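Moving on, here comes subunit A:
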Amino acid sequence: MTYVIEMRNIRKEFPGIVANDDITLQVQPGEIHALLGENGAGKSTLMNVLFGLYQPEQGEIYVKGQKVKITSPNIAGDLGIGMVHQHFMLIDTFTVTENIILGSEPTKAGKIDIKVAEEQVRKLSNQYGLNVDPHAKVRDISVGMQQRVEILKTLYRGAEILIFDEPTAVLTPHEIRELMKIMKLLVSEGKSIILITHKLKEIKEVADKCTVIRRGKGIGTVDVADAEPSQLASMMVGRDIKFQVNQEPYHPGANVLEIKDLTVLDSRKVAAVNSLSLTVKSGEILGVAGVDGNGQSELIEAITGLRKAASGQILLNGKEITQHRPRKITEAGIAHIPEDRHKHGLVLDFSIGHNMVLETYYQRPYSKAGILHFDKIRKQAEKLIKEFDVRTPSVDTPARALSGGNQQKAIIAREIDRDPDLLIAAQPTRGLDVGAIEFIHRRLLEQRKNGKAVLLISLELDEILNLSDRIAVIYEGKIIDIVEPSKVTEDELGLLMAGHHLKGAHENEH
Partner candidate 1 sequence: SSNGDDGSKSSGGDKKKGFKVAMVTDTGGVNDKSFNQSAWEGLQKFGKDNGLKLNTDYKYLQSNQASDYEPNLNTLVHNNGGYNLIFGIGYLMEDAVKKVAAANPNTHFAIVDDVVNAKNVTSITFKEEQGSFLVGVVAGMMTKTNKIGFVGGEKSALIKKFENGFKAGVKSVNPKADVLVQYAGSFSAADKGQAIANSQYGQGADIIYHAAGATGNGVFNEAQNRKKKGDNVWVIGVDRDQYDAGMPEDVTLTSMVKRVDNAVEQLSKDAMNGNYHGGENLQYGLKDNGVGLSEHHDHIPDNVMKKVDDYKKKIINGDIKPPQTDAEYKDFLASLK
Partner candidate 2 sequence: MTIMEILEIVIPSAILSATPLILTALGGVFSERSGVVNIGLEGLMIIGAFIGAVFTILFEHIGLGAASPWLALLVAAIIGAAFSLLHAVASITFRADQVVSGVAINFLALGITVFLVKKLFAGSGQTPYIDHRINKIDVPLLHDIPIIGPLFFSNIAYTSYIAIILAFVVWYVLFKTSFGLRLRSVGEHPAAADTLGINVSRMRYLGVALSGALGGLGGAVYVVTIATNFGATTISGEGYLALAAMIFGKWNPLGAMGAALFFGFAQSLSIIGESIPFLKSIPDVYLLIAPYVLTILALAGFVGRADAPKASGVPYIKGQR
């Protein structure tokens, strides 16, 4: 039988690292083939090789039995290979249609025939149930829709083989389920799919085969139907994994954070947070669950002083902090693990050591009379690096050079070390592998144990369910319900997040 894709003995090196070491991948027509591996295992690299973005040092690629040389995405496209990238490759300021047709635009006398293009997009969108608005600007649409645009981009180019690189990392459970449906529809239409993920559950649900990669080496390919999740996990990591769960008894203390009737406008002057009220107590982790874009970011920004509140009150330990400057709020006892570590969390061009005092550099002992004391800063950095196991060649290494997981650990070290009364953790484990996630979860639980308050905002339902004492569900800028994790199923939570109240009438149907 011929494989639709066969990659044989692929080797790809980067300076100082072998990202792919003799990997073989065989994909049959009409199957969903999962590619499983830890962060940095080499999954994206392998797919980038297949997509023509990288040239392998060794190895051969066959498409439908034909030996091919894929030297550019153009050639991959001609061979019917399409890729939905891990980091979306969309142009914010362009419309959905423009993003889709870019590079192979229908033209009439040199002019883009936008009518025809939109029609084609609409047709494809309907055919696969993708439901996108061809006119919308990409920056105005949800992450889920952005991903469907990415899928449309490949379909528009007539892709037969679709590569999905960690497509679910940014999606809500509902969206994930939709995506699974779409994938199944695609294979039923005769397309083949390579699915990269480190979520075992998803593999169990949709994939037919699974190839596991560890540290650049192929570990093996299994039939998903025959494999236990635990088996896959240990293939992936090379050891057994314990998932952290919040098991300690729940003894909440006084209110640390009180939010009353808070309204916050987003950049477009629309109320993103809409008279929202919420309290977080000491000794608890309050999880905020919600579909991305329901006001979570604005809520955090308002609490931390990065965005002005339009109305309402925010109290920390009973003292008003509404409209205070970020510095005052930080000093009052709030620490914040930001959702975008590159944008907010780090000055990438500073050394990792200097990043460790980003909020405290002006205080003793790091600076006296306006003069920095580097020995003290270095000492502090070294302490944190050791305590939080931040893997870096030295304190002086630029933050930019650290891997994502280690950057995140550095931020968490910095924030927790300030011993805050309230720790706001926004997407603290996004994109990290299980090892790193385990570590971070343990730290969050420690905070709780020490009698601190933790406000956890996450799109990962597992994370919310495992760690929280209470779960607040945010929908359209309001907390529509607060539930206990033990008394709610993932499905129920999903419904809430979609705006459906659990008991009683369906008020917010759509």
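One rule holds for everything that comes next: a residue touches a chain if its C-beta (ideal position, glycine included) is under 8 Å from a C-beta of that chain, and two chains touch if they have at least 3 such contacts; residues count from 1.
How were these picked? Simply put, all candidates are chains of the complex that A comes from, given by their letters.
Everything numeric in this text was worked out from a predicted model, so none of it was measured.
Candidates 1 or 2 all belong to this complex, yet only 2 touches subunit A.
On the subunit A side of its complex with candidate 2, the touching residues are 48, 51, 53-54, 72-74, 77, 83, 85, 87, 89-94, 98-99, 101-105, 107, 110-112, 153.
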